[in-house]
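Below is the structure I would like to discuss, written out as structure tokens.
Here is chain A:
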Amino acid sequence: QDYTPDPNAKAGGTITVTYKDDVATLDPAIGYDWQNWSMIKSLFDGLMDYVPGTTELRPGLAESYEVSEDGTVFTFKLREGVKFHNGREMTAEDVKYSLDRVTNPETLSPGAGFFASIAGFDEISSGAADTLSGVEVVDPLTVKITLSRPDATFLHVMALNFASVVPKEAVDEYGTDFGKHPVGTGAFSLGEWTIGQRLVFEKNADYWRDGVPYLDGVTFEVGQEPIVALLRLQQGEVDVPGDGIPPAKFQEVMADPAQAARVVEGGQLHTGYITLNVGMEPLDKLEVREAINMAINKERITQIINGRAVPATQPLPPSMPGYTEGYEGYAFDVEGAKAKLAEAGLEGGFSTELYVMNTDPNPRIAQAIQQDLKAIGVEVDIRSLAQANVIEAGGAGAAPMIWSGGMAWIADFPDPSNFYGPILGCAGAGEGGWNWSKFCDESIDAMATEADSFTDPSAPERMNMWSDVYMKVMEAAPWVPVFNEQRYTMKSERMGGDDALYVDPVSIPVNYDYVYMTE
Partner candidate 1 sequence: MTLAAQTMAAPVQGAAATPLLSVRDLTVSVRDRGVLRPLVEGLSFDLAAGETLAIAGESGSGKSITSLALMGLLPNNVAVTAGQALLDGTDLPRLPEAEMRGLRGAKVAMIFQEPMTSLNPVHRIGTQLIEAIRAHEPVPQRAARAAAIEALRRVRISEPERRMGQYPHELSGGMRQRVMIAMALAMRPALLIADEPTTALDVTVQREVLELLRDLQAETGTAIILITHDMGVVAETADRVVVMKAGQVVESGPVAQIFDAPAQPYTRDLLAAVPRLGAGAERGALLPPEAPVPVARLIDAQVRFDIGANFFGRPTHRVHAVEGVSFDIRPGETFGLVGESGCGKSTIAKALAGLVPHRGLIEVAGKKLSELTAQGRKEICRDVQMVFQDPMAALDPRMTVGEAVAEPLLIHGVGNAEERRDRAADLFQRVGLTPEQMTRYPHEFSGGQRQRICVARALALKPKLIICDESVSALDVSVQARVLALLEELQQEMGVSYLFISHDMAVVENVVDRLAVMYLGQIVEMGTRDQVFGDPRHPYTQRLLDAVPIPDPARRGRAHVRPAGEMPSPIRALGDAPARLALRDVGGGHLVAAAA
Partner candidate 2 sequence: MADTAASLPPTAPASALRRLLRRKLALFGLAIIVLVVGGAVCAPWIAPFAPDEQLFDGLTLFGEPLPPGGQFLMGTDLLGRDLFTRMLYGARTSLIIGVAANGVALVIGTLVGVLAGFRRGWLGALLMRFTDLMMAFPALLLAICLAAIFQPSLWIVAMVIALVNWVQTARVVYTETTSLAEREFVAAEKTLGASQARILFRHILPHLVPTLIVWGTLGISVTVLLEATLSFLGVGVQPPTPSWGNIIFENQTYFQAAPWLVFIPGAAILLLALAFNLVGDALRDVLDPTQRGND
């Protein structure tokens, strides 16, 4: 089930990767950004991992694992001889410590909620306990985790950065600054960090996976405007532009065969959607929501972003298991949409607001949406705001419609459930939740819970069930799924390795552990 490394891979060399935004933290319990996600992946390991370039689970620090019949007890057998960057050997205690830490409210981890299925989570998060009762150290190389309910996604959760194993002594030493002095078991260790300028990762010679990483190091330069990063790439100063090819340069790059050859395209576990607030007039009417779904010209919107996406029909992206093949979704049909509006008694249309995050291309997409809705008589006022304000409005249920772009759902882990709970389920529909449609259907929720209670996450019945869940969601039309973004990235001439590594669905933008340099 494991990965066969590239036979041509050569060891050595240091690559340069750029990012526009600074890296906030490398603490795996806290980091939840576009840039630090893949960095943390290379610095730390969790019990579970993915096969490079795919969404397939494989054991990480766990050598093997067993799941009880009812799917509530997971017993992980750890690898022997895995060392932290500080030289100490990793043990089961560290696993327990790490899970306790990430769920402890004082850590302020944004990922704590992922571990809600572990027994004792409620106690620790309310402060009643300071360790997870469900995590037991059986022996130095065995950890037993008991869940309070079956959770099919649990193995994915254990592959999340938040589940990374950290050494207690290092956390104690640096306290809250651990994020600036990360110590893990990963393929790379942090060499130098000049705040606001660069981070240098050094190869972990002692890495427990043999043969990797190939690179001697990775230099991340932060604070680089994407356009400038691309210029530097063209000059050979940069190997991978972390933020991808900027829209403004896309055509230029694609028009030049030499550059186009170095562009890598891949799918991404992403869906861009419009939320329709079911709690607000007149969006509370199904016909209206359907009408809006039918009114959006997704092809045109895709064109606006230079075709770097495929029109979406449903919440799940095509590469996600559980995706319903053959489902057409709501077809673009202006007349049909008008008819639906008429059905709802709104022949004359109505006016509403569309919230959108204010970075390109989102306002442009919002304007395209606005124009589409105008065609069926719906007047839309665009509220283009900073991310935080949009999230606030969405959480408070104050926004009739929100275009998700920029804050959109990129899956935390490749499982269909990840697209449901917080953004479509009742759990997220409360005040402040991320379910901005405030859509809450108990019966669908029940189905979702059932699907998640499977022991085998990839059981076909489970996938069918999820497919049904999303089909039901589409019937209620709380969203307009607009497109699934394609990842387009670029690499320098000297970069080698499978293209899949450059569009790795979980390690964005590059799987640093497996790429190599050709010269």
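Note that a contact is a pair of C-beta atoms (placed from the backbone, for glycine too) under 8 Å apart; a residue touches a chain by one contact, two chains touch by 3 or more; residues count from 1.
Here is how the candidates were picked: all candidates are chains of the complex that A comes from, given by their letters.
Because the structure is predicted, anything quoted here is derived from the model rather than measured.
K.L.:
Pick the one that touches chain A in this complex: which of 1 or 2 is it?
P.N.:
2
K.L.:
Taking the touch rule as given, give the residues of chain A at its contact with candidate 2 in the complex, in rising order.
P.N.:
Of all residues in chain A, those touching candidate 2 are 227, 246-249, 251-252, 254, 300, 303-307, 357-358, 360-361, 363-364, 366-368, 370-371, 381-386, 389.
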